[in-house]
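Yeah, one chain of the complex is gone here, protein chain that is, but the others are all in their spots.
We call the chains A and B, going by the order they appear; numbering starts again at 1 in every chain.
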Amino acid sequence: MGDIFSNLGLGFGVVFQFVQWTPAFLGGTSIPIPVNILLCLIGALVGTLVGVLPGIGTIATVAMLLPITFGLPPVGALIMLAGIYYGAQYGGSTTSILVNIPGEAGSVVTALDGFQMAKQGRAGPALAIAAIGSFFAGCVATVLIAILGAPLTKLALAFGPAEYFSLMVLGLIFAVVLAKGSVLKAIAMIVLGLLLSMVGSDIETGASRMAFNIPELADGLGFATLAMGLFGFAEIIRNLDAGGESDRELVQQKVTGLMPTRKDMIDSTPPILRGTVLGSILGILPGGGAVIASFAAYTLEKKVSRTPEKFGRGAIQGVAAPESANNAAAQTSFIPLLTLGIPPNAVMALMVGAMTIHGIVPGPQVMQKQPELVWGMIASMWVGNLMLLIINLPLVGIWVRLLRVPYRLMFPSIVIFCSIGIYSVNNAPTDVILAGVFGLVGYWLIKHDFEPAPLLLGMVLGPLMEENLRRALLISRGDWSVFLTRPLSAVLMAIAAGLLVLTVLPTLRKKRDEVFVESEN
Amino acid sequence: MNATPGQAPVKSIMPKWVRNPQDFVGGIAMMAIAVFALWASSDLQGMRGFSFGAGTAPRMFATLLLGLGAAITVVGVLTEGQHLAKYHWRGPLFVTLSIVSFALTIRSMGMIFSALTSFLIAACGSPETRWVETFIVGVCLTAFCALLFPYALGLPLQLLPTFMIR
């Protein structure tokens, strides 16, 4: 225990480092500047502002802002980058809630209830609870990394292809559960998402699959492209239908309080706690664990709730749980990087890139060799989360005010921001056109009462599922029993089967959900 | 300008025995997508011994989607449901045009031109647009983007048309 305190002390010492600044105009008087705190603050602020642009998700934001950290000293650069990362994550949640545009897989679930809350004039509480939940989750996860980082690494190494496949199967079941309408249609959407994720090149042979010789499709459809089309553009087109405008104006009039009420806080506390636990565990698993954290949390809330029919219609628990899980996972996904030196996902790979540019090559010994770096980063995670709370609670007012801009001016602006956003991810005009096509597809899906969220999740999980299935079969030389003989995998499969039964049985018996849709409109 | 009435009753083109046209058409569309995917992946290799070929998974999921589409269609015949929703042409047309225009002009004409034209085209999508106001906002938004993306964020976006730079 004492070790941890001294380590954390070292970390906070690095973060709270003061540099004496002696500006000429003060005639030699020097002022102490908390450089690293400032860098963290700037990082979180810039990250939020870029992440909030529709179309630009976490990976794109970090990739975009990476070069601005190159000129800084290594520790400062990494602290700033961590700030950017948290900021971008939170910024993505903001667009999900305000305009129904998830910037990354994790915030798809936030959009479900967050946007409904915004429509009911409760964007303020939704944003605030997201910030509070994230902060709490961030604090817990920071402590967890400090205390259990090294032993938890074993979990990351215990997960082989077979375990990942089973985890992804479980993830797909989660995607069914979070649908609010017909289960049959939700499953169809997941399968459609899986099918879309097959576009691109085959991982094992490199053969081009359903890409029709379009070079931009050679690597598959981008998440941003699809999310922007199915959520962003489709929502705009739908709003432009007759009646949409008046619907919108109604929303703008009934904006109520900015902060969550006492009841909101009480309702959100258990989801935040459960979300934090789930997110912390799933975040450690490299390559896909963090992706399913937010909807695992959402599914759990919907299952334990006494009023599951409220989910998808503006339940604050549906924002609090996934947002906490999301942030906890974002934090614990640093564990494999800090203890093994192996980046578990694309954002972490960028972090490693930033480190190499500064001449630090992370590896299993980075904790012993560069303790001030590792512990400085861990401490800065907590500071970064605090910054997010400090930056975002006041910003809630501004974001909500933004909703009052007349829709006739807002929608072309969103179209432009989305277009520039998608374009700048890969500098590819084709991506913009593809997003437009998916906008029309999304419009059609809305008209036929198909939900886009399961589609998007199928799309995200598809490659992970197929690749791990194939890897597992390659390694086992075609023996399918590995999924049941490896204990971790068997446990995951059992949970998936149980959850499926729990979900399908009640919907077969009655269609209470659909009755609800009609009585509310 | 905003005299469009709410939801006018839609005349059904569906035969009487289809009790839920929304699901019926939706299911048929899913089946169509599945058939298309089966066709598109027909040139890919199947199972190679114990390991998957490139085409195994796409065909597997396409077949699954075909079945699900059929099930949705059958449900659409058997259960009572909603009529087909009404489509509008104005919003989808102009928003799509705006996106396409942006994609086609961004590399040759630069961001200032393409962002402004796309903004104005998108604005045609709503009957409530007031042109003077829209134009001013469009110019300001373009200016804001022109400063934000290439300068503040350092993105490699070209601002002016290519012929003006050369």
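Definition applied: contacts are C-beta pairs under 8 Å (C-beta built on N, C-alpha and C of every residue); 3 or more make two chains touch, one makes a residue touch a chain.
We adopt the following convention: contacts and distances are computed from a predicted model.
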item	value
Name of the absent chain as recorded in UniProt (options "Peptidase M52", "Tripartite-type tricarboxylate transporter, receptor component TctC", "Oxidoreductase" or "General L-amino acid-binding periplasmic protein AapJ")	"Tripartite-type tricarboxylate transporter, receptor component TctC"
For the chain not depicted, the shown chains it touches	A, B
Sole contact to the chain not displayed, among A:Leu53, A:Met117, A:Ala354 or A:Val396	A:Ala354
Identified contact with the non-displayed chain, of A:Leu78, A:Leu184 or A:Ile342	A:Ile342
Positions on chain B contacted by the hidden chain, ascending	112, 136-137, 139-144, 146-147, 151, 156, 159-160, 164-165
Interface with the unshown chain - residue positions in chain A	63, 66-67, 70, 156-158, 160-161, 201-206, 213, 215-216, 218-219, 286-287, 336, 340-344, 346, 348-354, 356-357, 359, 361-366, 401, 405, 426-428, 463, 467, 470-471, 474-475, 477
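Definition applied: only the chains that are shown with their structure count from here on.
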item	value
Where chain A and chain B are represented by their mean Cα positions, the distance between them in whole Å	23
Of all residues in chain B, those that touch chain A in their complex	2, 4-7, 22-23, 25-26, 29-30, 33-34, 37, 40-41, 44-45, 49-55, 57-58, 61-62, 64-65, 68-69, 71-72, 75, 82, 84-88, 90-92, 95-96, 98-100, 102-104, 106-107, 111, 115, 118-120, 122-123, 125-126, 128-130, 133-134, 137-138, 141-142, 145, 149, 153-157
Residue ranges of chain A touching chain B (in the complex, touch as defined)	50, 64-65, 67-68, 182, 184-185, 187-188, 191-192, 194-195, 198, 202, 204-205, 207, 209-210, 212, 233, 236-243, 245-246, 407-409, 411-413, 415-417, 419-420, 423-424, 427, 429-430, 432-433, 435-436, 439-440, 443-444, 447-450, 466, 469-470, 473-474, 477-478
